[in-house]
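Below you'll find the structure I mean.
Note that this complex is displayed minus one protein chain, with the remaining chains in position.
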Amino acid sequence: MNEAGRGSDGADAVAREAASAPLLAVENLTKHFSVKGSLLSRSNAVVQAVDDVSFLVRRGETLGIVGESGCGKSTTARLLMHLIARDSGRIRFAGRPVGAAHGLSRRDLHRQMQMVFQDSYASLNPRLPVAMSIAFGPFVHGLAKSAALQRARQLLEAVGLDPLLFANRYPHELSGGQRQRINIARALALEPRIVILDEAVSALDKSVEAQVLNLLADLKTHFDLTYIFISHDLNVVRYISDRVMVMYLGKVVEIGPVHQIYLHPQHPYTQALLTAMPSMDPGRRTLRAPLSGDPPNPISPPSGCRFRTRCPFAEKVCEAVPPQLLALQNSVAVACHMRFPGSGHSRADKTVPH
Amino acid sequence: MMAEAAALRVDASLVLQRAQQGKSYWRRVWERLLDDKLTLVVTAVLLLLLVMVLFAPWFTVHDPYTGSVLRRLKPVGTLGHWLGTDEVGRDLWSRMVYGGRMSLLAGVVPVFLALLIGGFLGILAGYAGGFLNSTIMRLTDVLYAFPSILLAIAITGILGSGLKNTILALTISFIPPIIRISESITAQTRHLDFVEAARASGARPLTIMRYHILNNVLGPILVYATSLISICIILAAGLSFLGLGVTPPSAEWGLMLNNLRQALWVSPLVAALPGVMIFITSMCFNLMSDGLRQAMDVRL
Partner (left out) sequence: MWTFTLRRLLYAVPVLLGVSMLVFVLIHLAPGDVVDILVPPEVPKDIADGLRRRFRLDEPIYLQYLAWLSRLLVGDFGISFFTGRPVAEELFGALANTLIIALPAALLGFSLGIALGALAAYSRDSWLDKVFSATAIIGVSLPHYWVGIVLVAIFSVVLNMLPAQGMGFEGLPTGWEEIKHLILPVITLSLIPMGVTSRLVRANVLEILSQEFVGTLHAKGLGKRRVLYHTLKNAAPSALALMGLQFGYLLGGSILVETVFNWPGSGGLMNLAIFRRDVPVLSATILVLAAIFVVINILVDVLQALIDPRMRR
């Protein structure tokens, strides 16, 4: 474990940890996709979509995951949901390993953890009335059809849609916001503990997005849920998250409480991301582009620190040694040589540059 | 005042009832079909044809199998034989109506059978992926190596003619294209988000197939299959024309075309008539299939 506030107030940290034992523990999660070359050529290009990713999710919190397209957020989500098989690493839910012989089976995991996808329309079977789509999960796990539909109607009400009006409608008869509510209802149908929201509001109009976000907040309290909220929209993540994890090219670069990350970002990439956010205040203009260059090819990422090709502070050690995700004070963990004395970086030991 | 309020209340509940129903995809397709005049007309024609063919004795006067040498090759418009007679003196109209039985049978049954077999294999291949998919598709490729008529000829030419072999040959000819289309559509559907969501619910493959795949996949496959019927009718008649299909003295449009070839010099109109039936039937099926396709192309 590499991120649990260890090294600061020891006893305090231990007590805190015991009180809120992680609901989900992810260790060294790795997934590489091989890109098929032609049949007759030897080399197989490999996309290192998710590489040695580890993090915890505490009960009752909202963990935000941010990063550019292609950084591995969605792949991580699918790995957690076991929709694709991981190459290596462990996943533990409430302490029980998933997929191992004596632990939780995939099917049992699905009762504990569910997901809401980005495309509200493609997520619903166009041939089924929405109540059936919602009821499908419980029905599959043994509930009788009528009971499942009854639960579906209750959930419709919980997400703010009148069951009398909406239960027998089809997806094409609903708006984007309504469909996403249906998707949320469907995710809740199995009464999970964790809900993964993969860019769930990204495709909605801003006003609708706000409504859905508020709905999510209400549901969280009402059903005692834990959220993993994946998005590329930094504002939304800030609004809804308790802790935030920043990913770059398949690796975790920084993770910590939301205020710490947004006010005092430690990793150069996080700093650049936040600076790149346009501000409403014309007084705060961005004069210089914070990030240079294009994101490198995920097929052959740079050696050592993957961010070094775009980092203004890159040095020789960054090329040679991949930085580990280590804890700082304030419950923040970061993977950057600059932050840790003795790493070999010239800026270690100095104060944080902005 | 009270009456108006009551009327308003009734209207509101009707609206509510309507809204509660929700229009399923198939209902919308049905409504669009009913709007499509051309398709309705064509379907009516086909139904009429079917009725005439099934109840042939009611619609014809003469026996299609007995002819009189004295009355050979009478032209169109002869008294008592309004479409003339064939080369053996049989009434052409009777031959055409009774011949419709064979022609329609050989035109529709193979597509139906190919739909069952090919649809099953294609959907299986599309959903399963991997080794099963490769095996099925490679075997399909072997059959695809034959131009369709060649395959049908190979089977009937070597195994012998007759209705059974004709249906067998045509079924085998139409299985590959149906497998291809079914596999393609199923594979595409399988990667859609809602199927992934169904998997994320922990459902087993068979359940997913039943509730999420089939209801999305069967429609387009069905439309494609109906478009094959018109081709099958032409091919079936063609096989009979070559002497590989239905055998004499049965009546069948393609066979009649062949038998009447010599009569071309004597009575060209009569000789060409059976082909008209093939053409009309094939075109009706074509238009019907087009109409179905357009109705199903509902922008959701």
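Think of it as A and B in the order they're written, each chain with its own count starting at 1.
Note that in this section a residue touches a chain if its C-beta (ideal position, glycine included) is under 8 Å from a C-beta of that chain, and two chains touch if they have at least 3 such contacts.
On a predicted model such as this, the values are computed, not experimentally measured, just so you know.
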{"item": "Of B:Val53, B:Ile136 or B:Ile155, the one touching the omitted chain in the full complex", "value": "B:Ile155"}
{"item": "Sites on chain B contacted by the missing partner chain, in the whole complex", "value": "138-139, 141-143, 145-150, 153-155, 157-160, 230, 234, 237-238, 241-244, 257, 261, 264-265, 268, 271-272, 275, 278-279, 282-283, 286-287, 290"}
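Here is the rule we go by: only the chains that are shown with their structure count from here on.
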{"item": "Rounded Å distance, chain A centre to chain B centre (Cα mean)", "value": "51"}
{"item": "Touch list for chain B against partner chain A, complex", "value": "16, 19-25, 192-194, 196-204, 207, 211-212, 215-216, 300"}
{"item": "Complex contact set, residues of chain A against chain B", "value": "81, 83, 106-107, 110-111, 114-115, 117, 119, 122-129, 132-133, 136-137, 140-141, 164-165, 167-173, 183, 186, 190"}
